[in-house]
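Take a look at the structure set out below.
Omission of a single protein chain aside, the complex is shown with its protein chains in their original locations.
== subunit A ==
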Amino acid sequence: MTALGTALRVEALAWRRSTVQRLSTALVLVLVPLAAVGLTALARSGTVVGAGAAKLEPYATGDLATTQLAAAGQILSVSMLIAVGFALAATFGQPLADGRAGACFGLATPRPTIAAARCLVVLGRALACVVPALGITAALAAVTSSGLGPEAWAAAGRGLAAGMLGAGLGVPFAAVATATRSPLATVGALIGVVALTQMVVLVGGGSWFPYAVPSLWTGMGGAEAAAGIGPAGLLLTAAVAPVGIAVVTRQWHRLTDV
């Protein structure tokens, strides 16, 4: 077995047993479908008035199942970023903070390979959550609406891609955790990036800013903003994960004073 194969097997077992993984998986699988269906129901109930009603207006009209699945995609695009960012803050930051990362030195499985495997396992597990989260939403949509038409399936497909892109955007936080050697500082950076994304979108630069692309593409900023997301913006966003893995692998190759 190759070193990467060994590292993937070991990291997958550790991640499968981890409390962070169990909690985040349950939250994604339960909260995303409930939020998507609940949000749409709330928008169409007529009980929300004022500023809240204006915010919910995009969900108040149109095909019910399509709206529910589009909402799920929007929520996934952000929640997967946060889930992967938190997970990598924990799995990279905590062992560096408490010295456990020192045990990864002097192994036949090189530590850059372990770092890459850790990223891939967390990312893979996150992607494996996107599919059932959308599947549960689709099942709920099928039950609560008159069925899933082509538009609904298209919304589900876009949600799937947006969830995957959002998960990939979390990968650079492994590098942040390695640089700061602190899970809390990494979570701070994650919050900072989310806030920065809001500002970039406000000034109109969202279509090129990877951290804004998935949510804008799923319609969070309206139909016009979604139409403004082109292949180049999507490719740039998709490139963030491999670049992040390359950076963290390099960091772990040079790691010292652990």
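Here is the rule we go by: a residue touches a chain if its C-beta (ideal position, glycine included) is under 8 Å from a C-beta of that chain, and two chains touch if they have at least 3 such contacts; residues count from 1.
To be clear about the criterion, contacts and distances are computed from a predicted model.
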item: Chain not present in the shown complex, as UniProt names it (candidates "Xanthine dehydrogenase family protein subunit M", "DNA polymerase-3 subunit epsilon", "RsbT co-antagonist protein RsbR" or "ABC-2 type transport system ATP-binding protein"); value: "ABC-2 type transport system ATP-binding protein"
item: Of A:99, A:149, A:205 or A:242, the one touching the omitted chain in the full complex; value: A:99
item: Subunit A residues touching the omitted chain (full complex); value: 1, 3, 6-7, 9-10, 13-14, 17-19, 95, 98-100, 102-110, 114, 256-258
